[in-house]
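Here the complex is missing one protein chain, while the rest keep their positions.
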Amino acid sequence: MSELLLPPEHRYAKIIKERLNEDGSELSILNLGPTHPATHGIFQNILLMDGERILEAEPTIGYIHRAFEKIAENRPFYQITPLTDRMNYCSSPINNMGWWMTLEKLLNIEVPKRAQYLRVIIMELARITDHLICNSILGVDTGAYTGFLYVFQFREKVYEIYEEICGARLTTNMGRIGGFERDWSPKAFELLDTFLVEFPVAWKEFENLFERNRIFIDRTVNVGAITAEKAMAYGFTGPNLRAAGVDYDVRVAQPYSSYDDFEFNVPVGKSGDTYDRFCVRNAEVWESISIIRQALAKMPEGNEYHANVPDYYLPPKEDVYNNMESLIYHFKIVMGEVPVPVAEIYHPVEGGNGELGFYLVTDGSRTPYRLHFRRPCFIYYQAYPEMIKGALLSDAIVILSSLNVIAGELDA
Amino acid sequence: MALENTAIQDKLIATFGEAVYNFQQERDIFSFEINADQNKAIILFLKNDPELRFHFLTDLCGIHYPDSDVDEQFAVVYHLHNWYENKRIKIKAFLNGEKPEIKTISNIFLSSNWMERETFDFYGVDFIGHPQLKRILNMDEMISHPMRKEFPMEDGGRTDKDDRFFGRTVDNC
Partner (left out) sequence: MMSDSNIKMVAAPDGVAGEGFFATKLNDVVGMARANSLWPLPFATSCCGIEFMATMASHYDLARFGSERVSFSPRQADMLLVMGTISKKMAPILRQVYEQMAEPKWVIAVGACASSGGIFDTYSVLQGIDKVIPVDVYVPGCPPRPEQIVDGVMKLQELVRTESVRRRSSPEYQELLASYNIK
């Protein structure tokens, strides 16, 4: 057990020996360990503290490193989606769609409009669920358990929608090259309509519990503030950056999947503190609801749900058993003998936490030569030690929750 | 006024001459390759120049090419982004296979700190001048660099899975 304690030659141990406060008290080390109730994920921070105040922090990550990039080099392209699911598992459809869009960019495939709109709907639904978890857990960390219970009920409703579309609740593995694997049933649209009627009411209640709540405001205003320049230097993207005042959103800068057909605002905060991050996420949920409504209203007629690319999209099973061509396509796709160009592609999507990028290097074979995920959590978590310098321990917990660090995306 | 590829290319060649080469538009990203020893100067130039203004480092990663010449077996790839003009570029620097080393850019872009540690962890690329170059995702005691092509994906010492059922033999694993 002793090998897990701090070695005596660690920097902090030396600082404690050298420095003594005027009133005779010493500095101390606190291990905000990998397993902690308030971190939604496993990452360790060794804190050097002066009483309740944090002077320095040393983070350690990698406790859930599952070697996604190594696995991706050994899997054919369509088998990499389950890996992308498990990165930011609170909003897995966004990761899935991002991966499919990368492949469509590689193969120059044009996805039909209706499939693009369906993708927009499912990605915005996933964004709603991601912000839902983040804000309700931020509430739990400040002591307000009720908000979590109210809104988690709606996460169950979204799970029902996911199940209707793809069969799974959390790790969806949704979509295929060129669209979706099956059309959305009328029940899925019914569930979606019911959700759009009931959820805004509940979200308004959730907002009312927190936004002008004296205790919550005291816990979160001016806590963990970060300036826009610092945020950009540290590579922040997504709601954390927008809370600092910079309105960079990949959906606006580089629209994909027909996002430019919809009108939406990008909510921006002022000071980058925890309260701003909370409010930006709240506002983004409202924007997402509006985008889903617009997509449903403007949905093109018909039931086209995938592009006509027989080289890459598995034919329906009845055709495989009855039709020679479909049989050959099925065989070639599964065995991996599909034409893949040699190229290097980078495709970013706006994930729940920021710019999720897929850097794909192919060499013509059935597996990628190199696949690198630009994970937003990994990049902005570097700023955490600086954000908690000088803060109280309880503030450090609240800052960590508001950053929405998902361990699966951090370590990949 | 949009930032054109030719403007970037001309400015870079004018300032750095032979150290930047192989300019091409790969799909929607303008990419080029550089000499590894000039990476800091080039990236600082790209960041500070009032016309180019590539102020955001999107990504930093490594690639291993074991089949290339010894001088080009590792590559470090930088993705930079200019939000004002919405322009992305990709820079590739090739490194020596036996002793891959390159200067760190962590004092130019604070976000590259952990990305360089990750590249070191996976490939063993030495970033000269990095404040804390140690492993980040794998265990500290690990000696090999797992993303290199010769390193196997599975743990060779595992006892509960029989490699024969996965089609793996001594020859292909």
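Annotations for the structure displayed:
Which chain is which? They are A and B, in the order written, and residues in each are numbered from 1.
The working rule: contacts are C-beta pairs under 8 Å (C-beta built on N, C-alpha and C of every residue); 3 or more make two chains touch, one makes a residue touch a chain.
Remember, it's a predicted structure, so these values are computed and weren't measured experimentally.
Contact with the omitted chain, checked across A:153, A:265, A:308 or A:365, is made by A:153. The missing chain lies against subunit A, touching residues 1, 3-4, 33-37, 40-42, 62-67, 70-71, 82, 85-86, 89-90, 133, 148-149, 152-153, 155-156, 159, 169-171, 407-408. For subunit B, the list of residues touching the undisplayed chain reads 137-139, 146, 151-155, 158, 160-161.
One rule holds for everything that comes next: only the chains that are shown with their structure count from here on.
Subunit B contributes residues 26-27, 29, 31, 55-59, 61, 63-64, 77, 79, 83, 86, 88, 90, 109-111, 113-115, 118, 122, 135-139, 146-147, 151, 153 to its touches with subunit A in the complex.
Residues 61-62, 65, 67, 69-71, 73-74, 105, 230, 232-235, 248, 253-254, 343-346, 348, 355, 357, 359, 361, 369-370, 372, 374, 378-383, 411 of subunit A are the ones touching subunit B in the complex.
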